[in-house]
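If you scroll down you'll find the structure; I have some questions about it.
Of the protein chains in this complex, all but one are displayed in their positions.
Per-chain residue numbering starts at 1, and chain names A, B, C and D are given in the order in which the chains are listed.
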Amino acid sequence: MTNDALKAKITELLPATGFEEGGQWLNINVEPADWRLLAEQLRLDASLQFDYLFCLTCIDWKTHLTMVYHLDSTKFRHNIVIKAKLDVAKPAIETVSDIWRTADFHEREVYEMFGVDFINHPDLRLLILPDGWEGKRPMLKNFEDPVNMIRL
Amino acid sequence: MGATSMIVLILAALTFSTIAILIAKIVTKATTNPQKGEPYECGIPTKGKTWTQLNVGYYLFALIFLIFDVELVFLFPWAVVAKQVGWMALVEIVIFFFILFMGFLYAHKKGALKWV
Amino acid sequence: MFIIKYIKEVFSGLKSLAVGLRRTLYYFTHHKEIITEQYPDNRETLKLSDRFKGEVVMLHDENNEHACTGCTACELACPNATIKIITQFDITPEGKKKKALDKFVYHLELCTMCNLCIVACPTDAIKMAQTFEHSVYDRSELTKILNKPGSHIRAGVE
Amino acid sequence: MVEEIGTTVEGDVLINVGPQHPATHGVLNLLLTINGETIKKVEPHLGFIHRSIEKMCESLTYRQFIYVTSRMDYLSAHINNHACALVVEKGLQVEIPSRAKVIRVLMDELTRIASHELWWGAMAMDLGAFTPFFHAFRERESINDIMEETCGARLTMNYIVPGGVMYDLHPDFQKRVKDFITLYKLKIHEYDEMVTGNIIFQNRMKGVGYLSAEDAISYGCTGPTARGSGVSCDIRKLYPYEVYDQLDFDEILETGCDSFARYMVRIREMNQSIRIIEQLIDTIPEGDFQAKTKAVLKLPKGEFYQRVETARGEFGVYIVSEGGNTPYRIKFRSPGFSNLSALDQMARGSKLGDLVAMMGTLDLVIPDIDR
Partner (left out) sequence: MLSFSDISKFIDSWLRDIFNPTWTMVIEMMIAGVCVIGLFAVLGLVLVLMERKVAAWIQIRLGPNRVGPKGMLQSLADTVKLLVKEGMTPDGADKFLFNFAPFIAMMVAMLLMAPIAFAKDFQLWDMNIGVLYFSAISSIMVISILMAGWASNNKYSLMGAMRSGAQIVSYELSAGLSILAIVVLSGSLNLNDIILSQADGWWIFKGHIPVIISFIIFIIAVTAETNRAPFDLAEAESELTAGFHTEYSGMKFALFFLAEYINVFIVCAIGATLFLGGWMPFHIGHWDAFNHVMDYIPSSVWFFGKTFFLIFLIMWFRWTFPRLRIDQLLNLEWRFLLPISMFNILLVTLMAILGWHF
């Protein structure tokens, strides 16, 4: 599908979406509350079938966090990027690890690096960081660790 | 030298091992630290009991082995005289093996020879 | 039939093993195929390619002159602060003060041989040497001062 | 670490495989729940060599950060560098000379072969055959020599820079590569003789570590891991970069979904890489090897993503730029991380001995997973 067709289709699924164009792929801004519903539809809708989540990450904008989901369809080979703005004080979003199972590990990584709480994630605990790092968010811009970080 | 050689050999083994271990004990310098005595599990402290019940699923093999090993013991005296006894020996062993093989096939069919 | 299948299975299995055994026997008997480098013994003949990135050295000519102006381009290009340039002010014959290199400190233990400093250098004062035996007994020996004592900047290099 | 895992019944044993274990090829810790020899659950614990490369890159300039990516998947260091250079070029909108493109692709494919050679040897060693490891290194060594001659290093080359490559090809390059191809064609059938056809090996591999196509996609598996399950995911074909769209090569797909299928994909992929090299080696265009770029690179404000195919699968670089000379946020989507997450699904119910076969065919490189 072309970007315009995708846009039309997604507007149909979720009327209150914002689009950003000009980038490599079609960017869609969603509210965190709407994300879960949209995700299911993106995965299951016969004309979309976004079955491959190839990148899941988070960006710290200091004022807010942005979750970024890169989706691909192995059948139609169209891509979209979903962005969801999260509150920096208490970032939380619904998990998609049951829709795309690769999100399981990626969400755990984002959880420990950015402190994003993934609601209903089956196994949200530290994956990479060692014991005792709970609550610290090393990838945030304001994180300071005088012992392990070397400033050039 | 006869059966005494067994005693000689056991003593030789014991002396050899003891001397080797004793020399090693004298030559080496032992150091201790708490981590050294831990069981090796790729560098992570072991979880749970180590002397645990391990389900190795070969107890059935052990039983079948027992049957076959007894059979093997029966075969040894037979094998020595088989050539002299002649055809009767062959007939006997065929019957013997037939019964055994039936049992073996039965065990196989029942899945006793599958690792669980 | 079951028996034929069984026998075929046994034979194809044995054959596949025999193929592997033949190959290893070939290598067991053909010692010409051995490719081991006789490393410490062939030190004299061992020649690394001229692009090999071993460590950063500074080029000095026979008059003990180098081409480093102390511009710190390499220091800025280095991703892990391997290079530290300490400058001083020389008095030129005209009596003017001029910035010049005092010490080119190079931390070999931090260097990843990425070659970015060499590319960044505007006067080609430094280059990569083809050395690779860097082990020393004390870590401090890996911190090197690349400009030789008493060396000066070559005339005409700006 | 976790205290309580799933449902343990009488006779279940928790056992750690790694970090100091011969089969993990690095410092990966897998906490297994086993019952006898049967694996009930595999729980990876990562991070033993996590260096937070993404955070490091936030303070490095666009010229500097490329070298760090060689330290992630060190076996396809060159392809990682390639991805980073591509994304920077995408941001700068620089068109690089065709000579540089061809050089990059040639080096990519050589790296891919070298990586698969090492994988082949290491995987055979996991299964208990030591000899293939040394035989694989013979061919790999000649690739490393080519790399050393042209790039100046054997493993972490840092040869690609934004705008092209660091220096021109070595004059001997073409001859050396042709020599390598001759050697490779002479020796490749030995791989089949010693490992592929071996009955023990086939029994160890076939039907082991089943990963269905749906699972492979859902777990985000890429590269030979997914192609062994019949999922078409070769970025070189689907989203071609550089000169891949002008080349004639096949995407290898196997439908076995098991370890043996993944094994065969890699073996056949090596031949495809040779095919690509053969197409390019005689027709390297003349010209510059580097485009003119500014001394200080500044990406415009925006987001840039580049996907490339490394020896292990899809590698993605995601750069968020605020217009400065360093990335604001950078994310590396590493293939090993997603591939590893499928291990639990694959391993459940199989034997302890199968675990090494599965890990072998996933071709895990731990720095790639930990980043």
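As a working rule, a residue touches a chain if its C-beta (ideal position, glycine included) is under 8 Å from a C-beta of that chain, and two chains touch if they have at least 3 such contacts.
Note that the structure is predicted; figures quoted are calculated from it, not measured.
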| item | value |
| --- | --- |
| Which displayed chains the hidden chain touches across the whole complex | B, C, D |
| Residue numbers in chain D that touch the chain omitted from display | 13, 15, 21-23, 37, 124-131, 133-135, 138, 194-195, 198, 200-201, 203-204, 351-356 |
| Touching residues on chain B - with respect to the absent chain | 1-6, 8-17, 20-21, 23-25, 27-31, 36-42, 46, 50-52, 54, 56, 58, 61-62, 64-65, 68-69, 72, 75-76, 79-84, 86-87, 89-90, 93-94, 97, 100-101, 104, 108, 113-115 |
| Where the missing chain touches chain C, by residue | 10, 17, 20-21, 23-25, 27-28, 31, 33-36 |
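Convention: only the chains that are shown with their structure count from here on.
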| item | value |
| --- | --- |
| Rounded Å distance, chain C centre to chain D centre (Cα mean) | 24 |
| Separation of chain A from chain C, taking each centre as the mean of its C-alpha atoms, in whole Å | 42 |
| Rounded Å distance, chain B centre to chain C centre (Cα mean) | 55 |
| Numbers and ranges of chain A residues touching at least 2 other chains | 152 |
| Residues of chain B engaged with two or more neighbouring chains | none |
| Parts of chain C lying in touch with chain D, wherever the complex brings them together | 12-13, 16-17, 19-20, 22-24, 35, 48-49, 51-53, 77-79, 112-116, 119, 128 |
| Chain D-touching residues of chain A, taken from the complex the two chains share | 23-25, 27, 51-55, 57, 59-60, 68, 70, 74, 77, 81, 100-102, 104-106, 109, 125, 127-131, 138-139, 151-152 |
| Chain A partner contacts - residues on chain D that touch it in the complex | 1-2, 44-47, 50, 52, 54-55, 59, 90, 215, 217-222, 231-233, 238, 302-305, 307, 314, 316, 318, 320, 328-329, 331, 333, 337-338, 340-341, 345, 370 |
